[in-house]
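Note that this complex is displayed minus one protein chain, with the remaining chains in position.
After this line comes chain A, so read on.
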Amino acid sequence: MLTPVVDDDGAPFWEYAARGELRVQACAEPDCGELRFPPRPCCPHCHSFDSEWRRMTGKGRVWSYVIPHPPLLPDYAAQSPYNVIVVELTDAPRIRLVGNLVSAPEAPLNSVAQERIRIGAKVQVVFTDGEGLPRWVLERP
């Protein structure tokens, strides 16, 4: 499987994720505080270079999803057809994360039946043990 190749801006996201925390970069300027994703060096609203990582509840809704079929890289082809989802965070609707809907943190990418995936479904973040990849489970399994 592909693992994230982390850059300076994105590193904190993955470090928090490895600890089981979903955090999103926010401007640390008191008068601003805008959330931003993907992470970047400065705030596009107020241009402050100070940022903090705000903890999210990890709740969201499925914004869209796809079911990839081969030709795919071998590790992914082995689990195909699997799902990839985009989740809109409940705490911050404009912050959306690409992920997978699974039955449990370590379950395969195709562990949720396709018929159960729908736009608007409520989901909760979970993290894999090793790399701390964020994944998503249905709030009402």
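In this section, contacts are C-beta pairs under 8 Å (C-beta built on N, C-alpha and C of every residue); 3 or more make two chains touch, one makes a residue touch a chain; residues count from 1.
As a working rule, contacts and distances are computed from a predicted model.
One subunit of the complex is not drawn; among "Carbohydrate ABC transporter permease", "Cyclic nucleotide-binding protein", "Alpha-ketoacid dehydrogenase subunit beta" or "Lipid-transfer protein", its UniProt record names it "Lipid-transfer protein". Touching the chain that is not shown, out of A:28, A:42, A:86 or A:138: A:86 (per the contact rule at the top).
Of A:30, A:44 or A:130, it is A:44 that touches the chain left out of the display.
By the touch rule set out above, chain A reaches the unshown chain at residues 1-7, 9-10, 37-38, 44, 63-69, 71-73, 76, 79, 81-82, 84, 86, 94-100, 109, 119, 133.
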